[in-house]
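For this depiction, one protein chain was excluded, whereas all remaining protein chains were kept in their positions.
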Amino acid sequence: MTTGTEKRKEKKVEYWKWPESRSTTPGIDWTKASIITCGIDVGSVSSQAVIMTDGKLFAYSSRRTGYNSPESARNALNWALEGTGMKPEDIHYTVGTGYGRVNVPFAQRAITEIACHARGANYLYGPSVRTILDVGGQDCKVIRCDERGKVETFLMNDKCAAGTGRGMEIIADLLSVPVQDIGRLSFEVDEEPPPVSSTCTIFAKAEATGLLESGWPLNRVLAAYCRAMAHRIGELILRAGVAKDFAMTGGMAKNEGVVKRLAKELNIDILPPSFDTQIAGAVGAALFAKVLAEKEQKK
Amino acid sequence: MITAGIDMGSATIKAVILKDGKVLAQNIIDTGREKEKLAKEALDGALKKAKLSLSDVEHIGVTGVGYKIIPFADKQVTVVGADAKGALYLFPSVRTVIDIGAEEGRAIKCTPDGRIVDFAINEKCAAGAGSFTESMSRAIELSVQEFAKVSLESTQSIPLNAQCAVFAESEVVGLIHAKTSKADIARAVHDGISARISAMARTVGLGKDVLLIGGMARNVGLVASLNKDLELEVMIPKEPEFIGAIGAALSAAE
Partner (left out) sequence: MLANYGYKDGSGEYFITIDTEKCNGCGACIEPCPEHCFQIGSDENDPLRDEPVAAVVPGQRQKLKYLCMPCKPAGRAVNKLPCEEACTPGAISHSWYHVLQR
């Protein structure tokens, strides 16, 4: 019995997770920095570590989350530090965020993803960002913020799998298509099909199976599914209201099949990212770490 | 007068033949893509059992989620209306009807003459209906029937935190890893559905007699959870799937 479950799991790993990544900003001598902070975002699928020197991005890593949150946090940090010569004890202040934020043993404080993504997007995309959409592995957040990255309105849906990375994972798994190929393939269709009509992921999966059985090519099913996903996320965004500039963070931002359809659906431009969109939460956490460390120094 | 009732459910199609208010025959088949053809097939099956032909039937009533597309029916009845009518006809003392199908759950409060006072529906979300037990039973590798039965052997109540059938699946995988018994997992799933259904039933109001209908009424595990949550014993017809179709056939006779 357990073997069957494990086998299905192994298959999943191949299709639905984004590749891991790591980077160091060149030309920064961290030993001269007066304050070094760290942000750790332990998500349901992947975990990120961001190191900042005097509030500037120095290094980051994005790894898959394991079964154990503290270990995933530690692994992400170690990988970010790799080759920099910096050690964990050189960091002055660490903030944890994300689903597993309370399980980051070396963090001084835990802050919600809402606050961190707003801060992080403000830093990464610039102060013109007013609306942030973060679609993670198990949730979807819409955040409106001011020019300093302070949250003005937010709404978060983590109850229902529809419109989250998990909804995509289900289709990637069902059709055996790696998640990074879904976007491209979904545009290789003769014409855009109508969206899958069910909202609930369980029903949408059954609907997709039915479409395949009725002779729809795989790409067409993907297009119908991506379109439904875009529509679903779009509805949530409209509830919070759209203001320019509009930016996306999280794994779904890498799926052009959803991003382009969402832009069309809402008739908006979505800022193109120039970095790994999955690190935004950890960037925000590292920025809060700086503010909190300075606040403590003053005391 | 002979009338027929068809209930186009999301998982199955039910047909009944009524003569002067008495059930002559009933038939149930799985649904599929070609609704109209399948509706006819379900009806033909029932007619065959009753040893009648279509020309003997004076009126045909149709209900269910896909009822609008059946051209040979001459009366369309809402699901809520058909449920209440069928329920009261068989069980005149009933004031609250709970109908749990594959994809929807609903609670209906009605008056003795069949007027609908209130109703509440959970639709388009698998977490409050039969599909949830189906996917969860697959996750722990039991048939739906076994899943229902094993639930009664549970020794402890474990809350299932996930409110979504998809997220619940990962939670259940976690429970399997933690060596939780299948009985306790099954009960957790039934308790979860029951909590949502009983909230709806309470909202519309619980009468003295509560009738549980729809395919899920055959699930003994869910019935046990519901009885506990509602603090009463729900009444269950012998063949709970056919109440909507009977209601549709009764409406067609009017």
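Chains here go by letter, A and B, matching the order in which they are written, and residues are numbered from 1 within each.
In this text, contacts are C-beta pairs under 8 Å (C-beta built on N, C-alpha and C of every residue); 3 or more make two chains touch, one makes a residue touch a chain.
Keep in mind that what you see is a predicted model, and the values were worked out from it rather than measured.
Interchain touches from the omitted chain, evaluated on the whole complex, reach A, B. Set against the missing chain, the residues A:T112, A:S186, A:N255 or A:Q278 yield one that touches it, A:T112. Across the entire complex, the residue among B:A87, B:C164 or B:L211 in touch with the chain not shown is B:C164.
Of the candidate positions A:V151, A:L174, A:V189 or A:I268, contact with the unshown chain belongs to A:V151.
Of the listed positions B:V62, B:A148 or B:M200, the one in contact with the omitted chain in the full complex is B:M200. When the missing chain is restored to the complex, the residue among A:A80, A:A172, A:A240 or A:A282 that touches it is A:A240. With the whole complex as reference, residues 109, 111-112, 114-115, 150-160, 162, 198-200, 203, 235-236, 239-240, 288, 291-292 of chain A touch the missing chain. Touching residues on chain B toward the chain that is not drawn are 78, 109, 117-125, 127-128, 161-164, 195-196, 199-200, 202-205.
Here, only the chains that are shown with their structure count from here on.
If you average the Cα atoms of chain A and of chain B, the two centres end up 40 Å apart. Chain A meets chain B in the complex at residues 1-2, 4-5, 9, 138, 159-161, 166-167, 170, 198-203, 210, 214.
Those residues of chain B lying in contact with chain A across their complex are 33, 103, 124-126, 131-132, 135, 139-141, 163-167, 173, 176.
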